[in-house]
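Some notes on the structure that comes next.
Every protein chain but one is kept in place in this view of the complex.
Then we have subunit A:
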Amino acid sequence: MSSITWHYVLKFIITGDAAVGKSSLLIRLTDQRFLTNPDPTLGVEFGSKLISIPDEDKIIKLQCWDTAGTESFRSITRSYYRGAAGCLLVYDVTNRKSFVNTKSWLADVREHADPHLTCILVGNKVDLCDETQDAPAKPRQVSTEEAASFAQQEGILFVEASAKSGVNVELAFVEAAQDILQKIKNGVFDDSRSPGVKLSNQPNPNSLTLEQTSSKNNTCCS
């Protein structure tokens, strides 16, 4: 583990209606697996993953908090908004209601999160309505165009993906991460003002060297 090194740690949250596939997206990202029968999430679950952003030549550690979509956990999951740098707002392309609800999810996120949070709208389960097949397993209820235009209106990113096939899953995270890096470059977060971003090479006076670039610093026995 000592050889792994990263330039930034970014905190992400994943929100959206119940059963749209939030946990499935995270498990696809971290474990390259797909479960047909995952348990509904209770509260939140943590998962993490290193991704590289080739354009920037940066390695990023994603710390993802996957939240429960069920209404009863809303108050718990809200506590996670404020500290996040990125948000995956997920709906199910075969379930119109889940798309309609993204509006209120977004409002909720905007109310509680850092104003500079990067949000990406993710239309999940595109595998179900694969157009190249004669009979899609389930009809699509939200067109790509409609979702794209909604995202544009709201000023957030957009991608369609499938946790089952894996298509565009990593891309969704990479796009969001790239956007955050861009914001950092533009000085949006002057001195680590977003709680969701941690720079590896900028010692935080309040924290000991633990969160810094890993590797070195293991011979602490002096």
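Definition applied: a residue touches a chain if its C-beta (ideal position, glycine included) is under 8 Å from a C-beta of that chain, and two chains touch if they have at least 3 such contacts; residues count from 1.
Here is the rule we use: contacts and distances are computed from a predicted model.
**Q** Assuming one chain is omitted from the figure, identify its UniProt name from "NEDD8-activating enzyme E1 catalytic subunit", "General vesicular transport factor p115", "Cytoplasmic tRNA 2-thiolation protein 1" or "UBC core domain-containing protein".
**A** Matching "NEDD8-activating enzyme E1 catalytic subunit", "General vesicular transport factor p115", "Cytoplasmic tRNA 2-thiolation protein 1" or "UBC core domain-containing protein" to the record, the invisible chain is "General vesicular transport factor p115".
**Q** Which of A:H7, A:K61, A:K125 or A:K164 touches the chain that is not shown?
**A** Once the missing chain is taken into account, the touching residue is A:K61.
**Q** Among A:P38, A:G83 or A:G166, single out the residue that touches the unshown chain.
**A** Checking each option in A:P38, A:G83 or A:G166, the one touching the absent chain turns out to be A:G83.
**Q** Which parts of subunit A face the unshown chain closely enough to count as touching?
**A** Its contact residues with the unshown chain are 1-2, 4, 11, 30-32, 43-52, 59, 61, 63, 65, 75-76, 79-80, 82-83, 195, 206-212, 214, 217-221.
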